[in-house]
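A protein chain is absent from this complex, but the other protein chains hold their places.
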Amino acid sequence: MLAPLVLDLLGTFFFAISGSLLAARRGFDIIGSLLLGSLTGLGGGVIRDVILGVTPNAFANPVYLAPPVVAAVLVFFLSGTVARLPRTLLVFDGGGLALFCITGTVIALEHGANPIAAGVLGVTTAVGGGLLRDVVANRDPQLFDPHDLYAVPAMLGAALIVVVWSLHGYNPWTEAAVAALVFAFRMLSLRFRWHVPLAAVSRHPA
Amino acid sequence: MLAPLVLDLLGTFFFAISGSLLAARRGFDIIGSLLLGSLTGLGGGVIRDVILGVTPNAFANPVYLAPPVVAAVLVFFLSGTVARLPRTLLVFDGGGLALFCITGTVIALEHGANPIAAGVLGVTTAVGGGLLRDVVANRDPQLFDPHDLYAVPAMLGAALIVVVWSLHGYNPWTEAAVAALVFAFRMLSLRFRWHVPLAAVSRHPA
Partner (left out) sequence: MLAPLVLDLLGTFFFAISGSLLAARRGFDIIGSLLLGSLTGLGGGVIRDVILGVTPNAFANPVYLAPPVVAAVLVFFLSGTVARLPRTLLVFDGGGLALFCITGTVIALEHGANPIAAGVLGVTTAVGGGLLRDVVANRDPQLFDPHDLYAVPAMLGAALIVVVWSLHGYNPWTEAAVAALVFAFRMLSLRFRWHVPLAAVSRHPA
């Protein structure tokens, strides 16, 4: 389909930027930036491929290592500029989320996963790298921020791709439409602080 | 043997409840509750199956996704009640521990793991989900609480199953006996604050 490799590399780049930006904000060094960017950009896909039982793309095809290297270099030289743009990390993270919930689901379907497992693996691909980023950086994961419906756009995107795929309607146009929808949903949810109900309808203190 | 799928789903449910309860206590939203419950309930088994080199149950059989969904819904509606019962999270966690040290060991043995590896994988299955839960929730893992011998009942259960299996004595009755023993051991250890020696016989401050 439409250059899945290109989309996957672009998603890797977006997430790697978010990892390297976090490294810069936490005062890590350039190697830490490269490692955290790599883990963020490649981690979700590696988990997906290990669960699918195939050699992870990042290790089968060395071109996957290019986006994290470019990201670490860009953050190194441009982070002064980038830091003046608010929510930069969130925008890049949202771009990665929109692409990875699609490529993750499609790769799982191509490897014969059942539709439900494919959707779950798409979401895992989309949120896995960011979760690893926050866990190894020792901070509360963005994924669990109750003021932010982080995972919901990825769930919607993965579900749409499963439906479109099963209707034999997966093509570059539907792919692009789902990516745009997920990204717009994510950005609007940040702008208007959309959120979902808390885990418990309780009145007791935490 | 006796409905291993049922026991595995029940263990998944118990651990998922512990994950969703933690999400509720930490103020996560309902999606965070579902994700943390899923990670807790399914994580240990996914690690085991990835190490065994087989498609993880949670992705081969969509029915494994039902317990976390039910757990998140139950916690959403009942957590006010549940919060008034002390140690609820620990009781559910203990139930999952008792079932998973058995099903994890048996699944490893069925896939041809050597007895020692099978026991280690049984313990990994039993403690892995809870460890992932605590790590992604960014808190000190219960597994390392020195006032609590968390892993010991799971080690005992896995070892007993390996012995019973090698003596060709594995059947529903021995299975139920080991599960009851591990659960009772776990509950008594909490009640009477049993613990094991510290990592070091040292007199220096930390």
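Some observations on this one:
First chain written, first letter: the chains are A and B, and each begins at residue 1.
FYI, a contact is a pair of C-beta atoms (placed from the backbone, for glycine too) under 8 Å apart; a residue touches a chain by one contact, two chains touch by 3 or more.
Owing to the predicted nature of the structure, the values given are computational and were not obtained by experimental measurement.
For the chain missing from the display, the contacting residue among B:60, B:73 or B:135 is B:135, taking the whole complex into account. Taking the complete complex into account, A:75 is the one of A:75, A:90, A:127 or A:161 that touches the chain left out. In the complete complex, the residue from A:70, A:116, A:136 or A:181 that touches the missing chain is A:136.
Although one chain is not displayed, chain A still touches it through residues 20, 23-33, 35-36, 46, 50, 53-56, 58-60, 62, 65, 72, 75-77, 79-80, 83-84, 135-138. In the full complex, chain B contacts the hidden chain through residues 50-53, 113-114, 116-117, 120-121, 127, 131, 135, 138-141, 143-144, 146, 149, 151-152, 155, 195-204, 206.
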